[in-house]
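Only one protein chain is missing; all other protein chains are in place.
Let's turn to chain A:
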Amino acid sequence: MVVPSLKLQDLIEEIRGAKTQAQEREVIQKECAHIRASFRDGDPVHRHRQLAKLLYVHMLGYPAHFGQMECLKLIASSRFTDKRVGYLGAMLLLDERHDAHLLITNSIKNDLSQGIQPVQGLALCTLSTMGSAEMCRDLAPEVEKLLLQPSPYVRKKAILTAVHMIRKVPELSSVFLPPCAQLLHERHHGILLGTITLITELCERSPAALRHFRKVVPQLVHILRTLVTMGYSTEHSISGVSDPFLQVQILRLLRILGRNHEESSETMNDLLAQVATNTDTSRNAGNAVLFETVLTIMDIRSAAGLRVLAVNILGRFLLNSDRNIRYVALTSLLRLVQSDHSAVQRHRPTVVECLRETDASLSRRALELSLALVNSSNVRAMMQELQAFLESCPPDLRADCASGILLAAERFAPTKRWHIDTILHVLTTAGTHVRDDAVANLTQLIGGAQELHAYSVRRLYNALAEDISQQPLVQVAAWCIGEYGDLLLAGNCEEIEPLQVDEEEVLALLEKVLQSHMSLPATRGYALTALMKLSTRLCGDNNRIRQVVSIYGSCLDVELQQRAVEYDTLFRKYDHMRAAILEKMPLVERDGPQADEEAKESKEAAQLSEAAPVPTEPQASQLLDLLDLLDGASGDVQHPPPLDPSPGGALIHLLDLPCVPPPPAPIPDLKVFEREGVQLNLSFIRPPENPALLLITVTATNFSEGDVTHFICQAAVPKSLQLQLQAPSGNTVPARGGLPITQLFRILNPNKAPLRLKLRLTYDHFHQSVQEIFEVNNLPVESWQ
């Protein structure tokens, strides 16, 4: 039983009848099963219809790869109907990523050389859409032949196919360059359009071709002049302009040929002036031509008067009520801003007006152009406009606007105070959209402007008091309050109104930042460090600060916890050093992150060696020795370099290991026994990583005339200690200072009980057995404490 296959229209009807996505899927899957069966059966009559249906469902997004081979079969068929669908299928389903695409090369070759015109057209169309490099190489000769065929229909298609081939295989330029000159003499607009496109492609790829084609400039000028002065002709005109597409292409080519070339520019000058003044701008087509003319005038070596005319045309377009025109005007001005800056500057007010557009495309263009127009003389006015824009602009433009403002401020800031104000404003308005280094830049800027410390800290305090959600602002404000808290409380600052700030208020604000769920961990770090610094800047007692610091000692965030513990230790054990450690930071040079960290480290080391006088001598030298160890390591990499919290950072890392005291002074050796030239020495080591462990090395030396043999040493310690004897190095000590015997005792003293040691020695000396038992007196305290 032959199931009649659906016509394409019927399938579409069914699909549209489906009420849900699932229903649609069902219908399509059923039909695809039919189609697959039909392909398997190899039905030639309905194949084209099946493929057409398959292409339809492919457009809707369903898989259609099993139709690829059918495209080949249809292309190879002799019927035009089959070929039409087959070639369409090839364009939609096959591309150079599938190996199968090469299989149609032969069919295309046949169709190109022997097919009727419509078939040739199909083949060329497909080749220009999905032809890969191999295919193009194979078929170049066929296409070349078609370039000079009598039929304009085929020729125009062959020309554009040639353009595609050159894009895929640039070496083919040499094949397609020679026919161009002749093609330019054709009258058919389609051929001319294609030829101009071809020449443009050739010139863009090769300077030699560019030079070669300069000689056709007069001819191009002639063609364009004919088009422009031609009376109204229905053939190719759009809104009364004769073939604006061709005009635009010619103008584009003239631009490329006239660039940096006096002679060519000279030839086109008059014509460009004519087009610029005579084109009817009431309709879109005329405007398209006019824009292209303006861009060409600006790009070639045109007369000064002509350039002025061109920029004025653009300025007029900026005021046009049609938004499309304004968009293109802004785009064109952006292209010109580098080369003709002063000319574009004249239109700055209009450009700034465009910032207020509701259309996102237009305001984006206006923003780019405005940022490009900022210079040192207009920076204040422009910044005002841009900042107003920042407050109201659509969210996807915020980031660009913010970074644009910051960049421009950096380049053109008239005064430091203005710069700080600007950055502050950006941070309050669009804080979440600024780049990461904005915080670093601002703190560095403030740090460097000593005269503005009081002003900055006040403004930042006010801003922080209003809103603690914008993280970059909070970070900078916290840092500033920490550094310059004393200035904040001092009372007077000429630049803004006097503000009475209470110590308690400042602390409360920082605590609020610390506790807020909006604060990032990094921000919390800043706040904590700022609180710590305030402990030296403020006059009141530090109980509140100490409380906060100790609370955060058990914070879940490891970074905060570490800091809090360190600061707490600073309060408890090293209070005498606190003031020195928390001094104001020196200004950091801004060469880059690496230089910053080294500069900071060396400055910290210098500061600490100055601050050292208070601790005891051995302690200080040990601390400084350890500082040397740390100098090599890089600083805190999570934070921007100048903002590494407190200059005491290096010292704090030393105090990081609370269980381990600084390595103790070496315990002096002890001579415990001497008899007739035989001596016994004890030396003590307390390894720092294990405080309960004591290592005693017993050394037996012999300065007598007789050897010591069968030497055995035994030891006993109180019950609370554990003793382990290791094997001695030997039993004999040769006479007259021969090689001594050493033996290691390991004593574990976890309870730090007082050490008592009894020794029993047995040996032979001078042909006598010696046995000695004695308790070691004068054991140094350090051996067990």
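We take it that contacts are C-beta pairs under 8 Å (C-beta built on N, C-alpha and C of every residue); 3 or more make two chains touch, one makes a residue touch a chain; residues count from 1.
Please note the rule applied: contacts and distances are computed from a predicted model.
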Missing subunit (named according to UniProt) among the choices "AP complex subunit sigma", "Nuclear pore complex protein Nup85", "Dihydropyrimidinase like 3" or "Mini-chromosome maintenance complex-binding protein": "AP complex subunit sigma"
Omitted-chain contact residue, chosen from A:Ile35, A:Leu72, A:Val85 or A:Leu112: A:Val85
Residue touching the undisplayed chain, where the options are A:Gln23, A:Ser174, A:Gln219 or A:Asn324: A:Asn324
Of A:Ile28, A:Ala140, A:Leu184 or A:Ala288, the one touching the omitted chain in the full complex: A:Ala288
Contacting the left-out chain in the complete assembly, out of A:Val248, A:Leu761 or A:Leu779: A:Val248
Interface residues of chain A (partner: the chain not displayed): 4, 7-9, 12, 16, 45, 48-49, 52, 55-56, 58-61, 63, 79-81, 84-85, 88, 91, 95-97, 118, 121, 124-125, 128-130, 153, 156-157, 160-161, 163-164, 189-190, 193-194, 197, 235-236, 238, 243-245, 248, 252, 284-285, 287-288, 291-292, 323-328, 331, 358-362, 364
